[in-house]
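Okay, structure first, notes after.
Missing here: one protein chain of the complex. Every other protein chain is in place.
Order as written gives the chain letters A, B and C; numbering starts at 1 within each chain.
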Amino acid sequence: MITTIRLQSEDFDAAAEAAKLSHGRTDIGAVVTFTGICRDHEGGHGVSAMTLEHYPGMAEDEIARHVEDAKRRWPLLGATVIHRYGRMQPGDNIVLVVTASAHRQAAFAAADFLMDYLKTRAPFWKLEERPDGTGWVEAKETDDSAAARWQAKPGAAAE
Amino acid sequence: MITTIRLQSEDFDAAAEAAKLSHGRTDIGAVVTFTGICRDHEGGHGVSAMTLEHYPGMAEDEIARHVEDAKRRWPLLGATVIHRYGRMQPGDNIVLVVTASAHRQAAFAAADFLMDYLKTRAPFWKLEERPDGTGWVEAKETDDSAAARWQAKPGAAAE
Amino acid sequence: MKLLYFAWVRERVGKAEEEIAPPADVATVADLMTWLAGRGEEYAHAFEKRKVIRAAIDRVHVKPDTAISGAREIAFFPPMTGG
Partner (left out) sequence: MKLLYFAWVRERVGKAEEEIAPPADVATVADLMTWLAGRGEEYAHAFEKRKVIRAAIDRVHVKPDTAISGAREIAFFPPMTGG
């Protein structure tokens, strides 16, 4: 399986990354890409920009552990995770997850799983620039409960 | 909401379609793309090519009904469905679904939902070229049960 | 009314479409399949696995007990395998 994990401040090209996974291959039947984008509002307040802080070293390790976990749960043929850090403005890409498999259920479930874990376990923190100053984004309970879906039974949400 | 539905024999550019949905917008936080690709094997036999037959007129209508259904179930900001017809070889793109929303759960669930319905309700039929001749692909029970997930409770699988 | 056939239903019937005028007692989609199956060997072959065949009236999926009166276009086809 082709696995790509990158942390970078520069933007990424979702299409090029997806193409890399499937190019020249005839065993892949499904490619799912998730692109997370910086929005201009969040929970009722405006956001003019945000800065993503991360824990270098641990972030890569933690993402790699979850990609390995996803490979054990689903028959993946490829997975790419790219997470940006630094300052971003509304409309800018933040995170990319690409999964490839023979069948669509595995590709969908693995991408969904990886995003839930990136949200709740990968060591990144968002500092928002708001009309009244800057503020750290608080973790959401809905993200924790989304991630908890995968703990009950491996692959349960894929069925 | 921007909705694009196209049936075409020519290839599509998944990246360009995804970019169309989110370009210049700052309210979209999540874009999910699903690309279905022709594989060189299926259920134990080789596939050297396949021809997709469709019911012109009904295919567009049926897809449009499911996109409308998805819009009622989730807060989508955009949706694109492109389905090819004609002869395809392993590695060729077959189908594209792109969904955009403020939040990732809606984008994931809507893309998953649309693919399940395309598989089981959109009037397309695959004729495979196999080592021993041609054969129509049989509908899979796993596809029917995947589509049935969405009937129990609207949006249930998104939670 | 116009009939359309797709995939292996089309191959077995030997044509993609035709105009028909069934008798008045052919009231439902199931009746129509029975009537068609009696029109010759190729139709009998096409409609032998009747429970598997799906139908659409005027481009909307329908069940076998749906009435066909007023239909302009009825299509018969195997379970869909798109996506």
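Keep this in mind: a residue touches a chain if its C-beta (ideal position, glycine included) is under 8 Å from a C-beta of that chain, and two chains touch if they have at least 3 such contacts.
Because the structure is a prediction, the values reported are computed rather than measured.
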| item | value |
| --- | --- |
| Visible chains that the absent chain touches, using the contact criterion stated earlier | A |
| Residue among A:49, A:102 or A:127 that touches the chain left out of view | A:127 |
| Residue, one of A:15, A:52 or A:88, that touches the chain absent here | A:52 |
| Contact footprint on chain A, counting only the chain that is left out | 36, 52-55, 57-58, 61-62, 83, 94-95, 115, 118-127, 136-139, 143 |
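Convention: only the chains that are shown with their structure count from here on.
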| item | value |
| --- | --- |
| Shared chain contacts [chain A and chain C, defined touch] | B |
| Approximate Å spacing (C-alpha centroids) for the pair chain B, chain C | 26 |
| Set of chain A residues in contact with two or more other chains | 104 |
| Touching two or more other chains - residues of chain C | 83 |
